[in-house]
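I have a structure I would like to understand better, so I am pasting it below and will then ask my questions one at a time.
For this view, one protein chain was removed and the others were kept in their places.
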Amino acid sequence: MDDNVVGRAVSRRAVLTAGAAGLAVPAVAAGASLAGRPAGAAAGATRKVTIYAEALPGGLYGYGLAPGRATVPGPILEMWEGDTLEITLVNRTDQRLSIHPHGVDYSTDSDGSPLNASFNGPGETRTYVWRSREMVAAEGRRFLPGSAGYWHYHDHAMGTEHGTGGVAKGLYGALIVRRRGDLLPEKQFTVVFNDMLINNRTAPDTPMFEANLGQRVEWIAIGHGGTFHTFHLHAHRWADNRTGLLEGPADPSAVIDTKDLNPGGSFGFQVRAGEGVGPGVWMYHCHVQFHSDGGMAGLFLVRNADGSMPPGAEDAIHRFHGHAHAAHHEGVLE
Amino acid sequence: MDDNVVGRAVSRRAVLTAGAAGLAVPAVAAGASLAGRPAGAAAGATRKVTIYAEALPGGLYGYGLAPGRATVPGPILEMWEGDTLEITLVNRTDQRLSIHPHGVDYSTDSDGSPLNASFNGPGETRTYVWRSREMVAAEGRRFLPGSAGYWHYHDHAMGTEHGTGGVAKGLYGALIVRRRGDLLPEKQFTVVFNDMLINNRTAPDTPMFEANLGQRVEWIAIGHGGTFHTFHLHAHRWADNRTGLLEGPADPSAVIDTKDLNPGGSFGFQVRAGEGVGPGVWMYHCHVQFHSDGGMAGLFLVRNADGSMPPGAEDAIHRFHGHAHAAHHEGVLE
Partner (left out) sequence: MDDNVVGRAVSRRAVLTAGAAGLAVPAVAAGASLAGRPAGAAAGATRKVTIYAEALPGGLYGYGLAPGRATVPGPILEMWEGDTLEITLVNRTDQRLSIHPHGVDYSTDSDGSPLNASFNGPGETRTYVWRSREMVAAEGRRFLPGSAGYWHYHDHAMGTEHGTGGVAKGLYGALIVRRRGDLLPEKQFTVVFNDMLINNRTAPDTPMFEANLGQRVEWIAIGHGGTFHTFHLHAHRWADNRTGLLEGPADPSAVIDTKDLNPGGSFGFQVRAGEGVGPGVWMYHCHVQFHSDGGMAGLFLVRNADGSMPPGAEDAIHRFHGHAHAAHHEGVLE
């Protein structure tokens, strides 16, 4: 186990990290983004970031942190509660588009919706401001929720008033707001169930996520499109609460390994890769049977702690690519 | 902020309040309904209320608190844990119908189901008794849940054994059971996702809910019909627990702004209107893309604290009514 993940210098952490399952284009180096803030620092830092929306091969669109670097999904954006992100969105396409966040605070002119005339025309640049906050005391020992959560952002203007065209074609990504004291992961994976696709791909071309045994891995799961889904990860489980970890022995949250993942929803959790089960190739997939049969499945490769391949892993990967999803839904047996 | 909402005399509060998005027929005045009970009073009050089920224009049906006053959704019914509601249901239609509650206690003869011969024939009057209770200690420091929750009621007899005809045509409403100490809202909105409709309407004729900046607003969301949905509210969020507020700094609940809202389910939450984001026109909508494109969207108008219109609000409302949902689902971009 690698317990020094907590001890490492938080200031080296990138607040904006590249999408783990980037489409074709390589991930943007963390150095290109903004440095994190130590856990003890005062709330309220404002960071500026420029995001480029671009057309991609295959009719897709993506967000990226540099020109020519757009990915599907877009980069993982992160904030500490209290921080502000000023996003300059450069629209390098010939379509109307925007960026609309979940979970954070914004004025109507940063809504990202045509309703509020908040979008980029073709070729236009526009700034969107996202603020976050800590919980505050309300009456009766209750608290107004802060912004911390596993959120997401997406287009809200391409194709329809709700961005249906942009969302269908890849304009989406993860947004994480962390509460002071939250544990930081060593690896992050964004999984977007978008109609019958995962990150706009289908098996066996879906992402294969990799980690070494014991690494703290963070999954951010996002739903989009017009279809219902259930996200399932083999051999790992998490608490169905804000962080995926139990917040003490009295935390009443259910522990789950399958969760509904429907359009507009998102959740996240951290696990130790292979903890209690060992290294190997583990499936993640939509548990709606004809969705997984149809290609909504991918691989989580847990390597040995030293990074080497565990026994059987190559074979499993070969099977996945060779024939695992060749025969779609062979039908009901008699 | 208006913190004196807690301090105001609870006894002035109507236990039965009119549906905020009443259909055509004006809301029933609170004075016509039953007075609330002070928070310190002993549990167990019994209240009687007469509800009228009636046909409405357009083939709809509704429940109302007075003859000729039926609305879609019906009136919000409220109880404190421990209270009993004796509902005399007057069926002014020529159809078999009933009223079936979620969350509260009732004997089989108040089940509202044909299974238990619990319904009103055409023109008949019948009394249904709903009881509620506080949590009680069980073994092992555990507690049997009390009745507090954001529930709902609906027909269970029109058209089919499950009331599919009545539910489809508007026979539904919100039922709230409050726990001692719960915060009371200043405004209440009932949102029912019923197949492809909101409160049996489609945009731009869906309800526009209104509040002044900082008002404590309660949303009650209910699912009906045969389709899956995800409720999303722009620029506001809530804890995914019983009240929507964090019940202390250690409350592990996820904070969300999108939640599955499927047939028979319900949830509720309170927010301060426009808190942290300011006044303006904010959308609520189903986040299933072709549902929102198809008209499952409405407006939450947050006025300035003095009730005046904020800049841009009129324009947004005009856009919503003018063209926002004229082109349904323009299709996938190439």
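Per-chain numbering from 1; labels A and B assigned in written order.
Methods note: a contact is a pair of C-beta atoms (placed from the backbone, for glycine too) under 8 Å apart; a residue touches a chain by one contact, two chains touch by 3 or more.
Fair warning: this is a prediction, and the values are worked out from it, not measured in the lab.
Contact with the undisplayed chain is limited, among B:M79, B:M158, B:L184 or B:I198, to B:M158. When the whole complex is considered, the residue among B:G103, B:G173, B:P279 or B:P310 that touches the unshown chain is B:G103. When the whole complex is considered, the residue among B:T71, B:S147 or B:T190 that touches the unshown chain is B:S147. From the set A:A117, A:A137 or A:V277, the residue in touch with the chain omitted from the display is A:V277, counting the whole complex.
Residues 3, 6, 181-183, 228, 230, 232, 234-235, 237-239, 243, 245-260, 272, 275-278, 280-283, 285, 287-293, 297, 312, 315-316, 319-320, 324-325, 327-334 of chain A touch the missing chain (whole complex, contact as defined above).
Although one chain is not displayed, its contacts with chain B can still be listed: residues 59, 95, 102-103, 105-109, 111, 113-117, 131, 133, 135, 138-149, 151, 158-162, 164-169, 223-226, 228, 239-243, 246-248, 251, 253, 260, 262-267.
In the analysis below, only the chains that are shown with their structure count from here on.
For the pair chain A and chain B, the distance between C-alpha centroids works out to 32 Å.
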